[in-house]
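And now, chain A:
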Amino acid sequence: MIFTRRSLIGSGLAAAGALTLPGIGDPARARPRQGGSIRVAMQSSSTADTLDPAKGAMATDYVRHFCLYSGLTRMEADLRPRPFLAQSIASADRITWNIALRRGVRFSDGRELTSADVVHSLRRHLDPKLGSKVASIAKQFAEVRADGRHGLVIRLTGANADLPAILSQSHFLIVPADEEKPTGNGSGPFRLADFRPGVRTVVTRNPEYWRDGEPYLDRIEIIAIPDEIGRVNALLAGDVQLIIAVQPLSTRRIERSSQHGILTTPSPLYTDLIMRQDQLPTGNADFVAAVKHLIDRPLIKRALFRGYATIGNDQPIPPFHPYYNPAVPQTVLDLDRAKWHVARSGLKGVRLPIYCSPAAAGSVDMASVLQEYGAQAGLEFAVNRMPADGYWSTHWMKHPMSFGNTNPRPTADLVFSQFFRSDAEWNESGWKNPRFDMLLTEARAEADEARRKELYGEMQQLVHDHCGVAIPVFINMLDGHDRRLKGMTAIPLGGLMGYRFAEYAWWDA
Partner candidate 1 sequence: MSAHVSVRNLRIVAGSKAIVDGVSFEIARGKVLALIGESGSGKTTIALALMGHSRFGATISGEVLLGETRVDQLDEAGLQALRGRRVAYVAQSAASAFNPSRTIMSQVTEPLLVHRLASKADAEVRAVDLFRALALPFPESIGARYPHQLSGGQLQRLMAAMALITRPELVILDEPTTALDVTTQVEVLKAFKAAIASVGATAIYVSHDLAVVAQMADQILVLNQGRTKEQGAAEQILHAPTDDYTRTLMAAASPTERSAPAVVAGDALLKVEGVHAAYGRLPVLHDISLQLARGATLGVIGESGSGKSTLARVIAGLLPRSAGSVRLGGEELPKGIDGRSREQFRRVQLVFQNADTALNPVHTVGQTLARPLAFYHGLKGAEAKAEVARLLDMIRLPADLATRNVRQLSGGQKQRVNLARALAARPDVLLCDEVTSALDTVVGAAILELIDELRRELGIATVFISHDISTVRAFCDQVLVLYGGTAVEQADAAAFARGVHHPYTDLLMHSVPEMRAGWLEQAVTRKAVLPSEVGDDLCRFLPRCPVAIDGRCNAEAAPLRAGDGFALLCHHELQTLRELTA
Partner candidate 2 sequence: MNHVFSFARSLPLSGRIGLGLVLFWLAVALVGPLLAPHPVGAFVDQDVFSPVTASFPLGSDYLGRDVLSRLMWGARYTVFLGAGAAMLACLIGTSLALTAAVRGGWVDEVLSRAMDTLISIPSKIFALVMVAAFGSSLGLLLTITAITYVPGNFRIARALAVNVVSLDFVTVAQARGERGLHIALREVLPNMIHPLLADFGLRFVFIVLLLSGLSFLGLGVQPPHADLGSLVRENMSGLVDGAPAIVVPAIAIATLTVGANLLIDSLKPVEKQG
């Protein structure tokens, strides 16, 4: 693994080198061993389950894709990307990037992975007919071309220091160029044994995986149990060995069992209250301020998440993030201040529906909490719980007040540009701040780490002060696992080690 100096600067990382990741409760000395077959229960699966990384829409898809395919880079627990299929990734201007591929990597059908496959895998996102989930991100690929059998060049439409991080997402995993649509034939740690959309996926160890000695497990069966209690029961009954998305209320049950453990992943995942700035009465700055002061964050952390959350401050960068700005003052529950804002806004006694849904985790209960305090400050909120089905297309961002839910993004730039830039499609609250937009573009191209942190810090202050989005807490992701399953650590990009547990986990039987 060779990192050039430019790449170090380009990827915005100060240090290189492998971090040893201590597993939960097992001594660092314990050596991973091979063998073992486990079953994993995810949250949902349906006929839309896919083998195409570009179309991955759910955690179940991501896990499946990371099992079958490899990507150019890989994000580690410290939220820094490392070259993976790429041997090196470098850029001088953060516009044109040169990538050298690892040699001798083979697809499971035996064919060697070459630059043609990578070019195909990146370019296909630009085809609207494919329906790629990251089409809007891929739009910045002005040009992707092969540079010999094992090299390629990517030219971006604008400077972006985060390209290595972007390429670590499951959607940019490499698929063979000679297949019309991906069939599971990849260069990942596992090979496809059985795939039934909506039922299960079975993968078995890839004996010719390009990383020596990996993976450790022989076989993984991926199923989905939508009912959380059913999922926990299945774990406790020994029918599955690993489950995703444990509710905080269930942690007691799992911890009481001597054979099972919880993997807690503090993450930038949040459920936010959206107050549209282009609609009334939510466009009123005092109203927004009042609502932000009506949120009992410690109560939400305690009652809704049983402590498995980090208190948020109405901006999307969590305290454990390298770019977190601790100088932004914490908003707290302050009824007097809220009443003062309500009085100033002239909206006392206003009746307003809040749209929430099980689709946005915890939003229904958050709405109930807000409703309680709103009544004390003279705001009458009506909780409108919508079914998960159709929530995102019909209700999210469509009403003055609704809830959204944002999954962890690999970079600060992505979350800011997708959710907060004035012209972003998902500018949830519809706020417009030219200063913010300017800072965002500047930070993206900025190579100097300290300067970058400064820019992101100011953006956090702007969002906190002016944006119509309230972020009460960052939600920890909780996975439950059999204690014999080792090597599990937190990667804050998602549950199950950022969906990549298959590459790390081993069975200690």
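For anyone wondering why these and not others, all candidates are chains of the complex that A comes from, given by their letters.
In the analysis below, a contact is a pair of C-beta atoms (placed from the backbone, for glycine too) under 8 Å apart; a residue touches a chain by one contact, two chains touch by 3 or more; residues count from 1.
As the structure is a prediction and not an experimental result, all values here were calculated from the model.
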item	value
Touching chain, any copy counted, for chain A within the complex - options 1 or 2	2
Chain A to candidate 2 touching residues, read off their complex	229, 247, 249-250, 253, 299, 302-304, 306, 357-358, 364-365, 367-369, 371-372, 382-390
